[in-house]
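A single structure is presented below for examination.
So, subunit A:
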Amino acid sequence: MGDFIQALVAKYNYWIYITLMMIGLYAMIAKNNLIKKIVGMNIFQTAIILFYVSIGVKKGGTLPIIEHGHGAHSHVVHAVDYINPLPHVLMLTAIVVSVATLGVALALGIRIYNRYHTLEEDEILSQIREK
Partner candidate 1 sequence: METITSIKPLLAVLVSLLVTPILVSSRASNVREGWTFVAATAKFLIVLSMLPTILKGTEIVYTVVEFLPGAAIKFRVDALGMLFAIVSSSLWIVTSAYSIGYMRGLKEHSQTRYFCFFAFALSSTIGVAFSANLLTLYLFYEMLSLATYPLVTHHQDLEARSSGRKYLLYIMGTSIGLALPAMLICYNLAGTLEFSKQGFLAGTASKPLLGLLLFMLIFGFAKAAIMPLHAWLPAAMVAPTPVSALLHAVAVVKVGVFSVVRVLTGVFGTNLLLSLDFSPFIIFVASVTILVGSFIALTQDNLKRLLAFSTIAQLSYIVLGVGLLSPKGMIGGIVHIAMHAFGKITLFFCAGAIFVATGKKNISEMIGIGRRMPVTMAAFFIAALSITGVPPCGGFLSKWYLVLGSLEAHQIAILVVLLFSSLLNACYFMPIVYKAFFCRPEEAMFKNTVQEAPLFCVVPLVVTALISIILLFYPQPFFRLASMMVHSITGT
Partner candidate 2 sequence: MKITGLIIAVLTGALLIYATADFPAWGDPASPASTHVSPRYIEKTIEETAVPNMVTSVLADYRGYDTMFETTVIFSAGVACFLLLRIFRREEPEERLYRHVLTGVTIHVKKGGKLPPSDDFERIDTEWTPHDLIIKTMCRLLIPFIQLFALYVIAHGHHSPGGGFQGGVMLGASVIVLAMSQDLRTAVRRLREKVDALLCATGVFIYAGTGALCLLLGADFLNYRALAPLLNVDPIMARSHGIFIVEIGVGIAVMATMIWIYSNVSSSGKYDEGL
């Protein structure tokens, strides 16, 4: 039990992201409202972003910008002093992707709403069945 709690505490960042992600996933599967599903999707994507960003952390590292800027060629840069920039770069991309997906999803949602005047999936399906 002690080990378990230790593991839980030492890797709490992963637990948090997984919990968040599962909330998103659950919303996407279980929710009936199309917009709530989109919200779930965003939570899901954000959780992954959190996960990636947490990979980049280094204890004792600072943000990945070299302080002295130009003229610092003589200055020796140690990798341990700066956090890992790569996950941040990747997540910039992921953020953009999630924004783009959100845009398209909303556009689709609007089209559905204009046609059926509701965003509840079961109501839409029953309207389709009636036809």
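One rule holds in what follows: contacts are C-beta pairs under 8 Å (C-beta built on N, C-alpha and C of every residue); 3 or more make two chains touch, one makes a residue touch a chain; residues count from 1.
Candidates were picked such that all candidates are chains of the complex that A comes from, given by their letters.
Worth saying up front: this structure is predicted, and the values here are computed from it rather than measured.
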Selected partner (touches subunit A in the complex), from 1 or 2: 2
Residues of subunit A defined as touching candidate 2 within the complex: 7, 10-15, 18-19, 21-23, 25-26, 28-30, 32, 54-61, 63-70, 72-73, 77-82, 84-90, 92-93, 96-97, 99-101, 103-104, 106-108, 110-111, 114
